[in-house]
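Everything on this sheet refers to the single structure shown next.
All protein chains of the complex are present and in place, except for one that has been dropped.
Up next, subunit A:
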Amino acid sequence: MEPEDDKSETSTTISTLPDSILCNILSFLPTRTSIATSVLSRRWRHLWKHLHVLNLDGYSFNTPELSRDHVEDRFVDFVNEVLQQVQVRRIQKFRLEGEVRNYSCTLSFWIDAVTSGPHLQELYLSLWNSSGSFYTLPYSVFSCTSLVSLILKGDIIVSFDNLQSLQLPSLKNLDLEIISTELDKLLSLCPALETLKVFIFFNSGGIDPNEIHVPRSLKRLTLESEACDSTVDHLEIHTPSLEYLDIALVACYSQISVRTYPNLVEACLNICFDDMHIDWMPKLLNAVCRTKFLALQASTTACLICVPSLEFPQFFCLVRLQIGFEFFNSRVLIDLLHCCCKLEALLIHACESVSYGCLYGEPVEPSSWTQPVSVPSCVVSHLNIIEFRDYEDLEEEHEFIAYVIERGLVLKTVTIHTRTFTDQEIKDHILKKLSVVPMGSSICQLKLD
């Protein structure tokens, strides 16, 4: 968005805004750019020195003519210069990203300086090291009582010998995507944590928790892990205030301890197929039964289908359901719909192609359609929107859509997305087939692409 070029005398220049606001504008820019604005006009000359926010980007110093070490030296000089000119003890946000080859000690010195100030609220470090060594985070970070947000990415190690005098009482947001940490010990330092986002690199011999206990204060949890061979004994999520849950687990957890989350608004479950998960899948599903929005990835649905005599809990508050299938299974979907009395939006994704694919080398028998004994109540009274992605016009898919169109009395839109590269002829044929189905709702619109 660009403002019009206003040449009238009544137009204000940005320089009439007060110092504090101009400084806030600068705090959104990379520090290098903020400093450069000192040449905009006299007014801007010294503004950057009052910055409370530092955004230091080591990558921006890369130039093809200079060697990596030389580039690093220039960056280190630059940061030293900046830290001398700004008031370090007033820094509120410190963000640094880059490659750390030779300057770990200097980096720790900077972090110690910045965390000693009573005002530091946000610390963001994204450090990558192609030469294979890792950066160990200094202890000063874990005794920074004013810290509200800690985000660590890359080749960083967090480890503690002992937890004495370490505490992060103000920490509300923790985001980890790093090589190694003693996760449980770190979590025990954060009694007020509200948002936790962890990506666990198991294979790198990194985060190796036998147990993970999530702080009780947590409201938002995103947990993602890579494949591993070892087992984690116990994952405990006892968080009564939980509002948002996003789990993508490939690793094997032999036990998972959950409670029903009464305040849950959104849950996304991506559990990879593994014999061990089947036992606790129903427990997990029960725990999220109060959610308003639920997203089940294809692998999770595959897990659920394998649970012997699976009974879905009642999803009393569910308004939007997004469900992926490796291969579309209408029986499971209808069973689930029977338990979602208030469902308004249903989004289906059939991920694998029956025509092209074979499951593990075996030819796939597409499951067939059986007319349900009774209509799920949400179809009749609440369902407004249906969307189906990667529709292949299999008999089961068609029958399901036709079934819902006929009985959906308040349906507003039915959107079918065919697989990419589907011929226009086939699309027309699908549209024709579905258009002749008698519609239960007078305002229903059928769209196809």
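By definition in this document, contacts are C-beta pairs under 8 Å (C-beta built on N, C-alpha and C of every residue); 3 or more make two chains touch, one makes a residue touch a chain; residues count from 1.
What we mean here is this: contacts and distances are computed from a predicted model.
Between "Alanine aminotransferase 1", "SKP1-like protein 11 isoform X4", "Myotubularin-related protein 9" or "Large ribosomal subunit protein mL40", choose the name on the UniProt record of the chain that's been left out.
Of "Alanine aminotransferase 1", "SKP1-like protein 11 isoform X4", "Myotubularin-related protein 9" or "Large ribosomal subunit protein mL40", the absent chain's UniProt record names it "SKP1-like protein 11 isoform X4".
So that we can see where the missing chain sits, which residues of subunit A does it touch?
1-6, 10-17, 21, 24-25, 28-30, 33, 36-37, 39-43
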